[in-house]
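See structure below.
A single protein chain has been omitted; all remaining protein chains appear in their positions.
Showing subunit A:
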Amino acid sequence: MMMERLLSALTEKRVLFPVSFVVRLALVVYGDYQDRNMVVKYTDIDYHVFTDAARFITEGQSPYNRSTYRYTPLLAWLLTPNIYLTVVFGKLLFIVCDVLSGLLIYKLLCLRGVGCQTARYVSSLWLLNPLPMGVSSRGNAESILSALVLGTLLCMEVRRLAWAAALYGLSVHMKIYPVTYALPIALSLRSSHTETNGTTQSWTWRTPVAFVGSFLNSKLILFASVAGGVFFTLTALFYYMYGWVFLHETYFYHLTRRDIRHNFSPYFYMLYLTADSRWSQSLGLAAFLPQLILLLVSSWTFHPDLAFTCFLHTAVFVSFNKVCTSQYFLWYLSLLPLVIPHLTLSVKQGLGLLLLWFAGQAVWLAPAYFLEFEGYNTFFLIWLAGLFFLVINSFILVQIIAHYRSRKSLERQKAE
């Protein structure tokens, strides 16, 4: 009873958002203290990379002079106050975007027919979650992107297409992976064709033409033009300012990235062993196929529910990617609160799946630690752990898919 009252008080709208901001602020302050006084630093290396790149910009140079800066120049420009004002400006920006993401989750949940109290409980899963708290306060920029993606979904939900398209174009500019959402967005915006009740549709030459034709409507064209306009304007601007190196570091590097060093990807060891062999190209392609097939199938099967499709897309993209680090998990974790209220899993089952997910990571982290910090040859174990983690992720996704009830089916169930 006491716990329930505490929980209820904590998730009051007036309390939840300020508390989650204050806790993140406290972590930023603590992080500064730890950096000054302890050997192990709190701040992530990426934050130093961003700050160094911002410093180059203040000196009138290219941010790409900073080795391993592989992001849009927009980020370095945004962080120039790190040099002029205070070095923690970036972290403050990231924690604000983090709390903003929580607010967007709350708004989206209310719009998707979840009761406002449940919406507050579920958004507290993000707002009071130590993982995004830690990531933003350490100086990773992931929260900017999660805010942009959630903003896109919110605008789509309220049918403000121009805004959705602008935010979408900006998010694709900042990181490539949201480009995969183009397909479900296109499918959800196309004209709905009239259903032929009962009778099987005969495939004439008209069917594929009608299919393609359904994509050519004003909503989709508006979305594509605004999103494309924002993306290409930014690309052209930064290409003019920084040249080919901008395109390479921001986009091509990530597309062709063959990081053979150990990471969560199931393909890591295979790509390491075949890096210089003649099979390298075809194996890279073979590794890309399951990702592509799953993205196409998930778009087709779930596109009426855009938030769920985007979650599935990202989870599949990350799990089957050739490189996978723990930062990527936040890309789909920020969309998970939108899915949770629609799951018919019990709390016990949900916690079980969560524990399984953590166990999968722990099983990988152990041999990885021994390889990197103790010098044992644990490559084979890391390979097995990577495959095991993929199996666990697939199992969890299957459970989520099987227990998902969209709003329409819930309403249909209520009506029956």
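In this section, a contact is a pair of C-beta atoms (placed from the backbone, for glycine too) under 8 Å apart; a residue touches a chain by one contact, two chains touch by 3 or more; residues count from 1.
The working rule: contacts and distances are computed from a predicted model.
The chain absent from the displayed complex carries the UniProt protein name "Phosphatidylinositol-glycan biosynthesis class X protein", chosen from "Rho guanine nucleotide exchange factor (GEF) 37", "Serine/threonine-protein phosphatase 2A 55 kDa regulatory subunit B", "V-type proton ATPase subunit c''2-like" or "Phosphatidylinositol-glycan biosynthesis class X protein". Contact with the chain not shown here comes from a single listed residue; of A:Q34, A:T58, A:S214 or A:T274, that residue is A:T274. The residue touching the chain not shown here, chosen from A:S298, A:T314 or A:S334, is A:S298. Within the complete assembly, residues 48, 52, 67-68, 259-261, 266-267, 269-270, 272-277, 279, 283, 286-287, 290, 293-294, 297-298, 300-305, 312, 316, 320, 371-380, 383, 387, 390-391, 394, 397-398, 401-402, 404, 406, 408-409 of subunit A touch the chain that is not shown.
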